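Working notes for the structure below.
All protein chains but one are shown in place.
Chain IDs A and B follow the sequence of writing; residue 1 opens each chain.
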Amino acid sequence: MSSITKKDEVMEAYTEALERLDAPKGRSLGQDALRRLIANKAALVSIIVLGVIIVAALIGPHLTPWDVAKVDWGSIRKPPDFAKGHFLGTDQNGRDLLARLFQGTQMSLMVAGVATVVSVVIGITYGAVAGYFGGRIDAMMMRFVDVMYALPYMLFVIILVVVFGRSPILLFVGIGALEWLTMARIVRGQTLTLKEKEFIEAARAGGAKPFTIIMRHIVPNLTGPVVIYATLTVPEIIITESFLSYLGLGVQEPLTSLGTLISNGAAVAEALPWLLISPAIVLVSMLLCLTYIGDGLRDALDPKDR
Amino acid sequence: MTAQTPMLDVQNVTKVFGIATGFMRKPLTLTALSDISFQVNEGETLGIVGESGCGKSTLGRCILQLLTPEEGKVLWLGQDLTTLKPDEMRKHRRDLQIIFQDPLASLNPRMTVGGIIEDPLRTLMPEMSQKQRRAKVIEMMEAVGLLPEMINRYPHEFSGGQAQRIGIARALITEPKLIVCDEPVSALDVSIQAQILNLLSELRDRFNLTLIFISHDLSVVRHVSDRIVVLYLGRMIEYAPRDELYNDPKHPYTRALLTAVPVPDPKLARQRKITELRGEIPSPINPPSGCAFRSRCPYAIPVCAEKRPEIESSGELRSVACHRWREIEVEPVATGG
Partner (left out) sequence: MANVLEVENLDVTFSLHDGEVHAVRELSFVLGEGETLAVVGESGSGKSQAFLAMMGLLARNGRATGKAKLAGTDLLALSSSELDKHRGLDIAMIFQDPMTSLNPSLKIGKQLSEVLVRHRHMSEADSAKRAIEMLDRVGIPEASRRASSYPHELSGGMRQRVMIAMALLCEPKVLIADEPTTALDVTVQAQMLDLFKTLTADFGTALVIITHDLGVVAGLADRMMVMYAGRAVEAGGVDDLFYDPKHPYTFGLLHSTPHVETSGQRLSPIDGLPPSLEHLPTGCAFHPRCAFAMPECRKERPKLTDRGPKRSAACFYEGTLSEKEAAQ
C-alpha cells in the first residue's frame, strides 16, 4: 500500500479541516419521499388522525374516570351518560365502553405492529436471499412458500390454538406467520430486478461478498415496496385479528380487541347500538387512514421524479 | 515482469448463455463469445469495438470474472483467473476495476457519494481506518474534478457527467492496474463526452493505467486506443494497432464499419463511398454457418458458408479472420483513414 505514506497525514489534516467546513448534507431519496408524502393532503390528514388514535389509545386508559375492569352496578346496559362519566355508554356487564375501547384499540395496534414487524423481518431476509442467489436455492425456497400458501390458514391457527392454548402471543405468531409469505414474494421480485442493476455489479467488482451486497446494497433499496406493502397490510392484519377473535380463537376475556368489541356489539346492535357504533367507527377510521397513507406512500416513493 | 510479458493474456475465451424456452423444452444456447484471444501490455489501451450482439460487454465482464467463461483462460500477471475461487479472486480485485455505461444506474441511489466511492476500500482494504478512507475519497474526488463538498450528496442530485466522474473515482480508489471501461461515454451529451474522455486520458497518464476501452463508437475508440479488437457476433474478426486498422483494414466488416461512421465534415462526407452492407446483424442465437459475417459480406464465396475462418496473422502485431483477406482489394477508406 504505497499510498499510506506521509501523504496520508496531509490528507488526514485536510479531512479535519473539511469536517469543520461542514460539507452540506445531500437530499436523500427518503427525505424527498417524505416531503412528497406530506404534500399529499389525504395522507397528511390520515397521518394526523391515526396519530391521534394511537396516542389516545396509549394514554387514554390513564385519563378515563372508569377503570376497564370496574363494574358499575348502577349503570348496566346504559347509553352514553356524561353525568356519570360513561362517555360512550356501558356494556352488558356494566363496564365503561370508552375504557374498553381504549384497551381494545391498544390490543389491535399491538397485534398489528408485532405481526407486521415479524412478517417484515422474516419476509425481507427470506425474499432477498432467494432473489439474490437465484437458481436452485431460489426455486426451493419459493416452492416452500407456495406450499405454505396452499395450506388452509384456519386449520393452521386452530392447530396452534390446540397446541399452545389461547393467548395474544398466538395471534402475533399466527398472523405474522401468514403475512411473511407475501412479503417474501414481493421482496424476491424486487431483488430480482435490483440484482441486474449495474451498481450491484459494481459492488461485485469491488469484491463485496454476497451477504454484504444483500445487506448494504439490496435491502436499503427495498424500503419502498416493503413500506408500502406493510402499510397496506396492517388493515388486513387488524381485520384478520378481529375475525379470529370473533371466532373465539384470538383475544379472550377479560382482554378485548376491536374485533371482540365489534362482535359483541353486533350481537346486541338493535337494543344497544352504542356498543357497536364506537368501536366500528374507530376501526373503520384506522383502516381508512392506513389505506390513504399506503396510497400516499406509494405515490411518494415512486421513483418517477427524475 | 518483463516488458515482454503481457499484463493480461486472454486465451480462447468462450462464453455461452442458456436461454430457457419453456417447461419441457430444451433451452436455447446463445454463444456470446467464441474463441477470443488477445494480449494487453502494461500501459496500453486496448479498444474493443463492435455493434450490438458482438459480445463486447460480455467480454469485459469475463475478464473481470463477473461472468465465468465456459472455455478459455484469462491470465492476469501470469495467473489464470478462471480457476480461482471467489476468495482468491478477491485479492486481485484491487488491481482490476470497471467503469459502467449508465452512470446513474451504476451508483446505489441510497448511498451518499462518499459511501459509494469508499465502498471498494471497505471490502478490499479493511485495514484502513475510517479517517484514512475519507481522506482517500477526497483525494479521488479532486482527481476526477468533483468538489469535495459534494461528499454527502446523493447520486440523483448529479448530472450524468458528474455521476460518471463518481463512478470513475470509485474505480480508481483501490489504485488498480487495469480498468475495463464499458461504454463510459455513450450515455453522455457530446460536450460532456469530451470532458470525460480527456479526464480518462489524464488519469491514465497520471496513474499509469492500462485500459480496456469498450465502445460501439469508432471515433471515440480511435481517439483513445493503441490497439483495437473488432468483434462481430462474439467472434474476433480483426485485431490491429490503431493507425493500421483505420488506414488499412483487412476485413470487409471493418471496412464497412469504418465507412458507416458518419464523419463530421461535410466535404469528406460527400466524397465518401460507403460500402453498404445488406441486411442486418443476425441473431446471436442462430448465427450463419461458417463465417458469421458471410450473410452480409459483399465478397462472400461458398467456402465462407462451410468453414469458419481462423484468426491468422496479417502483418506485424495484427491478425484477421477471413478466408479471402489476401485477395480482396480493399480500397483505402476515404476519411476513416
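One rule holds in what follows: contacts are C-beta pairs under 8 Å (C-beta built on N, C-alpha and C of every residue); 3 or more make two chains touch, one makes a residue touch a chain.
Computed from a predicted model, the values in this text were never measured in an experiment.
Engineer: Considering the full assembly, with which of the depicted chains is the omitted chain in contact?
Structural biologist: B
Engineer: Write down which of B:142, B:189 or B:306 is the residue touching the left-out chain.
Structural biologist: Result: among the candidates, B:189 touches the missing chain.
Engineer: Tell me which residue among B:18, B:86, B:262 or B:298 touches the hidden chain in the full complex.
Structural biologist: B:262
Engineer: Extract the touching residues of chain B with respect to the undisplayed chain.
Structural biologist: Chain B touches the chain not shown through residues 51-52, 159, 161-162, 189-195, 197-198, 201, 216-220, 222-223, 242, 246, 256-257, 259-269, 274, 276-277, 279-281, 335-336.
Convention: only the chains that are shown with their structure count from here on.
Engineer: Based only on mean CA positions, could you tell me how far chain A sits from chain B in angstrom?
Structural biologist: 48
Engineer: Sort out for me which residues of chain B touch chain A in the complex.
Structural biologist: For chain B paired with chain A, touching residues are 61, 64, 66, 86, 90, 93-94, 96-98, 100-102, 105-113, 119-120, 123-125, 128, 131-132, 134-136, 138-139, 148-154, 156-157, 167, 170, 174-175.
Engineer: Given the complex with chain B, which residues does chain A contribute to the contact?
Structural biologist: 1-4, 8, 11-12, 14-15, 18, 21, 23-30, 197-199, 201-209, 212, 216-217, 220-221, 223, 303, 306
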